[in-house]
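Note that one protein chain is taken out, while the other chains of the complex remain in position.
Showing subunit A:
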Amino acid sequence: MFEFTSFRQPADDYFVNNVEDVDMDVDDEDLFETDGMNLTWPGKSLTSAQEYMRGHGTYVDNEEVIASVSGLVERVNKLITVRAVRTRYNPEVGDLVVGRITEVQPRRWKVDGNSRQDAVLMLSSVNLPGGVQRRKVESDELQMRSFFEEGDLLVAEVQAFFGDGTMSLHTRSLSYGKLRNGQLVTVPPILIRRLKSHFISLPCGVDLILGLNGYIWVSKHIKENEREGEEAFDAEAVYSNRNDVIDDSTRLAISRVTNLINVLASRSIPLTDTVLLDAYDWSLEQEGDVKDLLQEDAGDALVATILAKG
C-alpha cells in the first residue's frame, strides 16, 4: 500500500510492518537488524515528504525528505529525524551542564557551555550570600565579579531558553555553583548519556560531575556532612577561589580518572558510572604509572576489558 523508492529492501519491510502500529516507539532491535541501513550522510534521500514529516537533521526538497547530517535515522510514527553522530551540545531544560564564565555583563554572566552560543547566567538565578531567597540589590550588581569572574568554572542547570535559542542557566541549588579542587576534561557531548545522577562519587576519593555538554569535572571527594547545608549557606565557601589541601594520593587518583576518561573518549566509548568504575578497577590492576594509561596498547586493553563487560 505504500511505496518507498528511497529505502532498500530491509528498511522497506521495517517501515511497512510497523505502519499499523499507532502507539509505537522507535524499536531498537528492528533498527539494528537493518544493519547500517539507518546510517545517513548529507544529501542522502530518506523517504517521501508526502507520507512523513521532517525532523531535526533533515530537510525537504522536491517532495523528498533528505538528511543533512551524517548519523542515525530515527523514526517516531511519522516523524523522521537524523541524530548526528558528532555535534555540539543541544541543550534541554533540566540538563546538568558544566561551563566556564567568559564574560561579565550587566546583571548577567556569559558562560561557555560547549553549545552553539554562550549560555547566560542571570544574577537573579544564582544564590547570593545572606539568605537563599532575597532581593537583588544594586550592591550585588556592583560586586558580581566577587561571585564569578572570567575563567571560573561552574556547574549549573539549564533553566530556560531565550527567543534565539540561547540557554539560560541557574545555580539555585546547593549542589550547583562554583567548581574547585579538581580538573576539567572535555569529551564529545554525545558520549554523556542521561543518568539518574550526574554527580558520581568513585570509591577512590574522587567526585565526578558529568555535564551533559561534554564537560566533566573531576575533583577531590567532599564528604556529605562537610557540604554547606541549607541553613548554613556559607557564601565564603561557595564562591571561594581557593582550593583545599589535596594530598598526593588524591591528586594521583584525579589524574588517573582524567586519563581514563580521555582514553575512553578517544575511542568513543560512552561514559557512564559503571563504565568509569570498571575502568578504574582495571587500571588499579595494571602495573606502571598513571601516565602509562595514555599509551596506545594500554588503551586497547582497557577498551577490550570494558567491551567484554558490555
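Heads up, the rule we're going with is that a residue touches a chain if its C-beta (ideal position, glycine included) is under 8 Å from a C-beta of that chain, and two chains touch if they have at least 3 such contacts; residues count from 1.
To be clear about the criterion, contacts and distances are computed from a predicted model.
Its record in UniProt calls the unshown chain "Ribosomal RNA-processing protein 41", which is the match among "Ubiquitin-like modifier-activating enzyme 5", "Ribosomal RNA-processing protein 41", "DNA 5'-3' helicase" or "Trafficking protein particle complex subunit 2/Sedlin". Summary of contacts with the chain left out: across A:48, A:90, A:201 or A:255, the touching residue is A:90. For the options A:78, A:116, A:145 or A:291, the residue in contact with the chain missing from this view is A:116. Contact with the omitted chain, checked across A:68, A:183, A:201 or A:255, is made by A:68.
Of A:78, A:107, A:136 or A:193, it is A:193 that touches the chain left out of the display.
Between the chain not shown and the residues A:57, A:177 or A:299, the one that touches is A:57. For subunit A, the residues touching the absent chain in the complete assembly are 25-26, 28, 31-32, 36, 39-43, 45, 55-57, 59, 61, 66, 68-72, 74, 76, 81, 83-88, 90, 92, 102, 110, 112, 116-118, 164-166, 186, 190-191, 193-194, 266-270, 272, 274-275, 306-307, 310.
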